[in-house]
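Omission of a single protein chain aside, the complex is shown with its protein chains in their original locations.
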Amino acid sequence: MTLRVGVIGTGMIGQDHIRRLTQVLSAVEVVAVSDIDGARAAAVAPQGADVYAAAGDLIRSETVEAVVICSWGPAHEEQLLDCIAAGKPVFCEKPLVTTAAAALRVMEAEVAFGRRLVQVGFMRRFDADYRRLKATLDAGVLGAPLMFHSTHRNASVPEGLYTSDMPLNDTLVHDAYISRWLLNDEVTGVEVRVPRRSRRGGELRDPVVVLLHMGSGALVDVEISVNIAYGYDIRGEVSCEEGTASLPLRPATVIRDIHGVRQPVPADWRERFIEAYDQEFREWIVAAAQGTATGPSTWDGYAATLVADAALRAAESGALEPVRMCQRPSLYGPTLEAAR
Amino acid sequence: MTLRVGVIGTGMIGQDHIRRLTQVLSAVEVVAVSDIDGARAAAVAPQGADVYAAAGDLIRSETVEAVVICSWGPAHEEQLLDCIAAGKPVFCEKPLVTTAAAALRVMEAEVAFGRRLVQVGFMRRFDADYRRLKATLDAGVLGAPLMFHSTHRNASVPEGLYTSDMPLNDTLVHDAYISRWLLNDEVTGVEVRVPRRSRRGGELRDPVVVLLHMGSGALVDVEISVNIAYGYDIRGEVSCEEGTASLPLRPATVIRDIHGVRQPVPADWRERFIEAYDQEFREWIVAAAQGTATGPSTWDGYAATLVADAALRAAESGALEPVRMCQRPSLYGPTLEAAR
Amino acid sequence: MTLRVGVIGTGMIGQDHIRRLTQVLSAVEVVAVSDIDGARAAAVAPQGADVYAAAGDLIRSETVEAVVICSWGPAHEEQLLDCIAAGKPVFCEKPLVTTAAAALRVMEAEVAFGRRLVQVGFMRRFDADYRRLKATLDAGVLGAPLMFHSTHRNASVPEGLYTSDMPLNDTLVHDAYISRWLLNDEVTGVEVRVPRRSRRGGELRDPVVVLLHMGSGALVDVEISVNIAYGYDIRGEVSCEEGTASLPLRPATVIRDIHGVRQPVPADWRERFIEAYDQEFREWIVAAAQGTATGPSTWDGYAATLVADAALRAAESGALEPVRMCQRPSLYGPTLEAAR
Partner (left out) sequence: MTLRVGVIGTGMIGQDHIRRLTQVLSAVEVVAVSDIDGARAAAVAPQGADVYAAAGDLIRSETVEAVVICSWGPAHEEQLLDCIAAGKPVFCEKPLVTTAAAALRVMEAEVAFGRRLVQVGFMRRFDADYRRLKATLDAGVLGAPLMFHSTHRNASVPEGLYTSDMPLNDTLVHDAYISRWLLNDEVTGVEVRVPRRSRRGGELRDPVVVLLHMGSGALVDVEISVNIAYGYDIRGEVSCEEGTASLPLRPATVIRDIHGVRQPVPADWRERFIEAYDQEFREWIVAAAQGTATGPSTWDGYAATLVADAALRAAESGALEPVRMCQRPSLYGPTLEAAR
């Protein structure tokens, strides 16, 4: 009844997931660890866990029932294909892979296997606020969704490490994924507009406004501000035919003092989404114990790659850049037309 | 069509009302002014207005159609009786009078006159937030009101001038009046509790908690904090059988900055209630032009006096001090039993 | 000390302004009325007011000191030119005029006259919420404004009377004006996107999303939804370098009942902006009594015309349509570069 997991990649996020799998969650244990830095892997491995030099060996180990991939993006494709070849459920941190071609190869392998094995780390879907928002929309009483206003603000980003492409190929993926999920829809085109630049980010392209054109005709506008100083602020409002539904403020103490009536804002994504990460793994463990996966799929990882590519093109061209996805394999659910 | 008004008392509040009557409101002009300080009266009188040494002469002047009393409390009784004797509508700043006996004498004179002439300056009734709150209650869909939580906070009070009696005989009158009006009810008893003292007010009895027992059995609890530093904060929630109704936050810009998501709080009662003062006089002018008064009446001023007296007794005794009002003259509306 | 006003046009809005000028505001009286429907003019004229068959005669009447124009748009140019020729202050309901060429002619006449005489009826600037928002921005502590998200929702629009052009040439003008004013900026280009259509409006182009590109580089996105059922909802958030500032919720009773914790939304623009209309005229009266005008100017009316034209072009072309304004006459304030 306890899922035996191997973790590949023991950087910051890998270590956080090891902590989560060993200290927070039930019905799971970390039995193997691998990293290109063997010393680090050995240092962070839980007592009794095996340490592998090669990710492939961890994946094929008989003691490992399911795999968590936290290595860097370019390594994902091979590791995912190994997991599928071994028939083992795998949780893969974003990005799924780094090119559309690689996403198609992983998807082809999974479809050939015939059962979902891959879950991608888009954690917002497991956040209680987003789930309630989606339930409200799905109840249908507000009519069809026509617009989604998504706001994605970071207090700051690491100088030098965070480049002008990253709002579009790293930050935007969360808004794009959640838009597709909330609206039961696909992105068909992307536009990018670059407002007056914030002096806080130097030469960084910040903020940016992204318009996602959806298959249904719904329009998503995303404000991405990554240096806005005051906190990590994720907001969203869906405008429907007969009303709107929005994410609430985070539950923070209401203080009345000389600054007014006020509620603190989360400092960063850890504070904002820590429970979503826990829940994401909780549901993955249940699915993996049954030999499969749940939530964000290879298809969603593929879509994220295409949207990021289109966003980067749109920032250059100033035009509406189309997103042309392949036919959706039935493994990933009914077509949207059927679902709507 | 323009109401000719005489103003008695030209201190801070009198000057503010002169400004209001001459610069803000229509269908009214200030034609006479009186003050025990004749020089001050002359200095603040609008161009063309007569200046009277004696309040009684102003009241009896043929050019004066209606009177505004802003003198100090002990002078009110005689001035009110003069107005009633002259058959002239009169707006009287709070307190109506300073003793229950005086209130009864004014009431007797007005009843003998046979028409309402006196309006007391309880301005909250003219505040849009309180009016919407009452409309919600009167609509009846929440069921009967059972409790009212009233919060009355001042950022600070003038050191030395504001004494320990004043939360109970000066500040409380607003909460008591608005409770009676919101609930269509009368106060039948008063209890006072004194929590741990705020060090900000030195020896001042602050805060205090007052319980008003209403005729219907409804219970009102009032927090009075007069040195709470952060602002002037008036709040109120009525708990009914099937839900509650509350005053909203004041409409202040929502700022997101390093202090959180926040809205400034009003600094003082002027900022909070300036529109209520304007509206109070707007409706008084209409009524006075028809030879009568509207809103808070001599009866309400009488009730305020009794409640303040009971509150002061209750602070000493620690007991439930009864409020025993005389039979309500029909001039002041139907009995509460009939109204409910 | 009382401003003698003549009102041209006695339809719904004209009658409302006559009510305002006679019953609500001080220091003003309506001494003349004109309408192409003479019977209607006679019916709604205040007692003692003159009724003119021809607007020009009203404008030139010696008893008329200032003029309020509420006629239909195509009549405005001639009436404005007449007012300027007579040197009389004039309040003109929107639209100022219906073509850019006409706006230039009015502007030329006013500049030649040498003093502002024309005030245009963009009332949002006089709304307390917008004023506090602007004061917060102008204080500068949030850094430069980079984006403005403006939301403009109507519960419904009159079927048949409200056409698909009107979101862009009638509704948008308010958002465009307030964007220019809040940001101290000019619109340099307009884009329009049309999301999935609401079934509630039939063939009506609703909602629409408008992007206003500002001279500073700031980007404004406007959601216009004119059939959203739940109420009249005007919202706005300015994203700056170090935080944001937003319009608050309207002050409506907070009800807790089976529908949740809730506050009613205004039903229509009258309820939302009635105080702004009063304030708009209050300030106009003061300026007109001094022979001039304040607030929204001929320049603002000219800008509105250009933005509406560009928006209509943009809806057709799908492209970024430029807004090319003439050099700003010094009569209308310093250049923006100087102001910033």
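Letters A, B and C name the chains as they come in the text, with residue numbers starting at 1 for each one.
The rule is short, and it goes like this: contacts are C-beta pairs under 8 Å (C-beta built on N, C-alpha and C of every residue); 3 or more make two chains touch, one makes a residue touch a chain.
A quick note: this is a predicted structure, and the numbers were derived from the prediction, not measured.
Student: Please pick, from C:Arg256, C:Arg313 or C:Arg328, the residue that touches the omitted chain in the full complex.
Tutor: C:Arg256
Student: Would you mind spotting which of B:Ser239, B:Gln263 or B:Gln279 touches the chain that isn't drawn?
Tutor: B:Ser239
Student: Of the residues listed, B:Phe113, B:Tyr230 or B:Tyr332, which one is in contact with the missing chain?
Tutor: Selected residue, touching the omitted chain: B:Tyr230.
Student: Out of A:Gly56, A:Pro167, A:Gly243 or A:Pro296, point to the residue that touches the absent chain in the complete complex.
Tutor: Residue touching the absent chain, from the options given: A:Gly243.
Student: Contacts of chain C with the missing chain: which residues?
Tutor: 229-231, 233, 249, 252, 255-265
Student: Tell me, which residues in chain B touch the chain that this view leaves out?
Tutor: Touching the missing chain: residues 143-144, 146-147, 149, 193, 195-200, 207, 209, 211, 214, 216-219, 221, 223, 225, 227-230, 239, 241-244.
Student: In the complete complex, which positions of chain A touch the hidden chain?
Tutor: For chain A, the residues touching the absent chain are 23-28, 128-129, 132-133, 135-136, 141-142, 237, 242-258, 263.
Rule of thumb we're sticking to: only the chains that are shown with their structure count from here on.
Student: Roughly how far is chain A from chain B, centre to centre by C-alpha average, rounded to an integer in Å?
Tutor: One centre to the other, that is 58 Å.
Student: Quick one: report the Å distance separating chain A from chain C, using the average Cα coordinate of each chain.
Tutor: 44
Student: Using mean C-alpha positions as chain centres, tell me how far chain B is from chain C in Å, no decimals.
Tutor: Centre-to-centre distance between chain B and chain C: 38 Å.
Student: Send over the residues of chain B in touch with two or more other chains.
Tutor: 249, 252, 255-258, 263
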